[in-house]
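Before I ask anything, let me first share the structure, which is written out below as structure tokens.
Take a look at subunit A:
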Amino acid sequence: MATQAKNEATASHGGGATPPLLSINNIEVVYDHVILALKGVSLEIPKGGITALLGANGAGKSTTLKAVSNILKSERGEVTKGGITLGGEAIHHLTPNDLVKRGVVQVMEGRHCFGHLTVEENLLTGAYTRKDGASAIQQDLEMVYGYFPRLKERRRSIAGYTSGGEQQMCAIGRALMAKPTVILLDEPSMGLAPQLVEEIFEIVATLNREEGVTLLLAEQNTNIALSYAKYGYILENGRVVLDGDAETLRKNEDVKEFYLGVSTSGRKSFRDIKSYKRRKRWL
Partner candidate 1 sequence: AELAAEEQYFPLLSYRTGPYGANGAQLANGQIDYMKLINAKGGVNGVMLRWEECETGYKTDVGVECYERLKGNGPVAAVSPFSTGITYALLEKAVADENVLFTMGYGRTSAADGRVFPWVFNFPATYWSQATSIMSYIIDQEGGVENLQGKKIGLVLLDHPYGREPIPTLEALSKDMGFEFLQYPVPTSSMSDQKSLWLDIRRAKPDWIMMWGWGAMNPTAIKEASLIRYPMDRFIGNWWAAAEVDVRGSGVPAEGYIGATFHDVGDNAGVFAEIREMVHDAGNGTGPAEELGEVLYNRGVANSAFVVEAMYTAMAEFGNKVLTGEEMRWGFENLNLTEERIAEMGLTGILPPTQVSCENHEGSPAIKLQRWDGEQWEIFTDWIPAMTDVVRPLIEADAAQYASENGIEVRSCS
Partner candidate 2 sequence: MATAAPSKATDAPREDEVQVQADLAEVLLAVEGVTLRFGGVTALTDVSFDIRRAEVRAIIGPNGAGKSSMLNVINGFYHPQEGQVTWKGVTRSQMRPHEAAATGIARTFQNIALFKGMSTIDNIMTGRILKMKAGFLEQMLYWGRAQREELEHRAEVEKIIDFLEIQSVRNTPVGKLPYGLQKRVELARALAAEPELLLLDEPMAGMNLEEKEDMCRFVLDVNQEFGTTVALIEHDMGVVMDISDRVVVLDYGKKLADGTPDEVRNDPAVIEAYLGVSAEAPQPELDGATPISDGGHRTPASVPDASRS
């Protein structure tokens, strides 16, 4: 399966080429019946690609991901317009469980480990939907420990007491245990030490390369996101305001200035920022 996936991965470079694995067209999300969080967002996630979802706080990144994985309901939010299809199949009616069975797993913003379970138990719960036997699960457990040796050390400790980073690893590891084909990563870099951020993205990249896992990641850290992603969308208060290949985005002047912090004048120090009122908006 892996090899075949690889081909496809290579085949669908830069998105669009083959029919997208996951496509979101023009969805509108409302919280509490009154708060309009997404005002018509459309994304196309090619199979085997890494797609980045960028944008300021409150832009609606997490909301988008939740809309895909269908856990909006539990936050009293609902998709009021538009639709989402996975490999051509409409999925708005599916339960999160169905989605995970179809290989779509979300790693939620802000970790969400199971505080009272040990790290290892956390990982094992990740494999809940799997039917391929204990040995296979054990294998993947080892794989995860391979990626995150630190978790191996803490396998017996109660997740609630581990540090922020450890929890982040735990959350990602847990998602891996489900043998996903699509991972929705919400701000994986948040609160991680630089070299860990690297590592995690390396791991993500490896997964994408080796296992042909498709990734949709919401990131604040535009810089690293764009250097790993193939394609990027920029969200601003509930709308897609810009999208394109990682390359083109990185070249884009506005992106450079507002998201990468490099302007024509080169990189400037955080000390030298004069006024706050620089915000330029596309909308």
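Selection rule: all candidates are chains of the complex that A comes from, given by their letters.
By our rule, a residue touches a chain if its C-beta (ideal position, glycine included) is under 8 Å from a C-beta of that chain, and two chains touch if they have at least 3 such contacts; residues count from 1.
A quick note: this is a predicted structure, and the numbers were derived from the prediction, not measured.
The contact partner of subunit A in this complex, picked from the candidates 1 or 2, is 2.
Per the touch definition, subunit A reaches candidate 2 in the complex via residues 31, 35, 54-59, 109-110, 146-150, 153, 157, 161-166, 168, 187, 189-199, 201-203, 205, 220-224, 227, 250, 258-262, 266-267, 269-276, 278-279.
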